[in-house]
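The other protein chains are all here in position, but one chain of the complex has been omitted.
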Amino acid sequence: MLTNPQLNQHGELQHLLTIEGLSAGIIRHILDTADSFVPVAERDIKKVPLLRGKAIFNLFFEPSTRTRTTFEIAAKRLSADVINLSIGASSQSKGETVLDTVNNLAAMQADMFIVRHSQSGAAHLIARHVAPHIHVVNAGDGRHAHPTQGLLDMYTIRHYKRDFHELRVAIVGDVMHSRVARSQIHALTTLGVPEVRVVGPKTLLPTGVGKMGVHVYHDMARGLKDVDVVIMLRLQNERMKGALLPSAQEYFKYYGLTPDKLAYAKPDAIVMHPGPMNRGVEIDSSVADGGQSVILPQVTFGIAVRMAVMSILAGK
Amino acid sequence: MKIHIKNGRLIDPSNGIDAVQDLFIAAGKVLAIGQAPQDFHANRTIDATGLVICPGLIDLSARLREPGFEYKATLESEMHAAVAGGVTSLVCPPDTDPPLDEPGLVEMLKHRAKSLNQARVFPLGALTQKLQGVQLTEMAELHDAGCIAFSQADAPLTDTLVLARAMAYAATFGFGVWLRPQDAFLAKSGVAHDGEVATRLGLAPIPSCAETIAVSTILLLARESGARVHLCRLSTREAIAMVAAAKEQGLPVTCDVAVNHLHLCEIDIGFFDSNSHLMPPLRGLRDRDALRQALRDGIIDAVCSDHTPVDEDAKLLPFAEAEAGATGLELLLPLTLKWATEMKIPLAAAIARITRHPARILGLDAGHLTPGHAADLCLFDPERAWKVEAKALKSQGKNTPFLGLELQGKAVYTLVDGHVVYENAGVARHA
Partner (left out) sequence: MTNSIHIPDAEQLLQQLAEQLRPQITANSALVGIHSGGAWVAQRLREALGAQIPLGTLDISFYRDDFSKIGLHPEVKPSDISFDVEGREIILVDDVLYTGRTIRAAMNELFDYGRPASIRLAVLVDRGGRELPIGADFVGAHLALTANQNLQLDQGQDGRLSLSLRQTEK
């Protein structure tokens, strides 16, 4: 159980489960490939025939219209056949396990599974049990990883800032429960970003997060000082109920990104958010819609990055 | 049945023996050690060349899954696993279905176990009714039915007033109270040690203080009530320090460690290996090292298997949803030997921690080989290497973090009450 299940015996990417353990080379290769998919979206025919005849199954055990739609668009732009499965609580309560569902589908000539699940490690479990020709892409597993989001965030940063080796990046908010944050931290440290910061109240930062190679701040003024990139994480409503935070208002006052807090960062700093946004909770509308926000381009880049990931995997 | 066991290396920590000695058995008891008694004609002679002869192992925690969880395992399979592992006495926790809170259930279990003529079973009775932590059980009745002590298994007992009274009531009769220290609120929905690995993998954490806060509460209430407390499955170095201090102050507390925790730590979760999903969780490297030393130094009194067979489907789930536990009866011996070898601890001291010390904790006259006493023996080959795989395990539980690995040490003959209840002569080396 200690061999990296993402790579095959030649060290090539067989599945995309987590950014942790990927070399900078593989990450850059994915970003470079994504470069070539961006122009496809600008043509009339927004398709290339690369994955024609391949069947890609969106297995969403945890609902998400946005992510699922992005993967669907990306797959269709590669001319693949896409089947969407929202496995709701009903089939799970009928006693069908994750692996039961996967086994049933594998019999339907699937080439690739895009998997989202509420439990950390679900994508790894599926990858360990599928037939060798099937590729698994993790679209988010519990709090653990959301590698395509991490990659598109890196693509976005590279697009606006060029060189990773000179940057200060701050990730703000509920890092404890965020698979996006974990993926971003792995990607940023692997790509050689010299200063990665996490900013949030103690209740929202996991134990030993410093060991992942980040600097910990509990104060926005210090945490955002002179950063080049500000990444805001979504704050779920449940956090107020679990004795982690008293209220959205207090959170917004101390940790919400407003113009005056953004002013601590460099004047040309970019503002990112994986979405969906809770306006007025973690981010002020004026910042979300303002000149430094690159939140909408993130979405476009997300399609190209997912096309790149699927193409690279499907070719193995 | 008269049995003569010859040429084996007899190790009995209780009597200070570690030498090649012959052993003679008759009428279910050890008759003599060393010299053959007069007019002794063996019905059976066992050549134990190359084998170690020690008291049968006493396992302080083995779940047999009956009654109620027969789809995970049955008495037949698990009792067979016990003797295959050289275990001649085992303690089973009360978390069966229904839990062991009624004398009738206990009697039935004891009767069933006895009729199988394999290892001896010492059930723990439920400390509270249905293990719910509200009402006391009829501890005296349960004791008469055969319960050796009382426990909450892994069920939480959050009401400290109930805990205090349960301990006081048990103390009235001198009954032992066995508790696994875990604060239910701090551990709620946690599945892995609150450390680097849980942070990286995004697994809900159980902090070390969930154990230490519970240890603190239990030790203070033990002092108040005078109850004999046994702390089950310590996992943190901080708890070890607290127990050491309590013992120094003369508190009659004992504790054990699960054999997996002597070897593994959080890193062994790897890429979400659900076989490493255990309770208590595998902690940090420093905790593991502290446990290894504490068992050597005597702060931890004994090591047990914490045998918990889980059906395969329950492990083929995402880590947090997978059922916690590992099969262990057949791994207790080799893993204890591995610890001893790595820590450079003499074999006799290692054997004491799975025979003499558990007997002392249980208040049993057992775990030794003395003429006139019951002949419960384990004859094992310390050199024999074997691969831990499904077909090698007699238990229905094939779930262990050691699956696929090679271990050294295997029981060749196991005797209970002077009868050979297990033999694997194909394993023995011949003179």
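Going in written order, the chains are labelled A and B, and every chain counts its residues from 1.
Assume a residue touches a chain if its C-beta (ideal position, glycine included) is under 8 Å from a C-beta of that chain, and two chains touch if they have at least 3 such contacts.
Fair warning: this is a prediction, and the values are worked out from it, not measured in the lab.
K.L.:
Given that one chain is not shown, what are the shown chains it touches?
P.N.:
Those shown chains that the absent chain touches are A.
K.L.:
One chain is left out of this view; which of A:R43, A:K202 or A:K241 touches it in the full complex?
P.N.:
A:R43
K.L.:
Among A:R66, A:K211 or A:K316, which residue is in contact with the omitted chain in the full complex?
P.N.:
If we include the chain that is not displayed, A:K316 is the one touching it.
K.L.:
Touching the absent chain in the whole complex: find that residue among A:H29, A:K76 or A:R279.
P.N.:
A:H29
K.L.:
Pick out the residues on chain A that sit against the missing chain.
P.N.:
That gives, for chain A, the contact residues 29, 32-33, 35-36, 38-40, 43-45, 47-50, 311-312, 314-316.
The working rule: only the chains that are shown with their structure count from here on.
K.L.:
Would you pull the chain B residues touching chain A in the complex into a rising list?
P.N.:
Listed in rising order, the residues of chain B that touch chain A are 194-196, 198-203, 205, 207, 270-276, 313, 316-321.
K.L.:
Enumerate the contact residues on chain A facing chain B in the complex.
P.N.:
Answer in residue numbers: 1-2, 4-5, 20, 97-99, 117, 119-122, 124-125, 129, 141-145, 179, 182, 206-209, 211-212.
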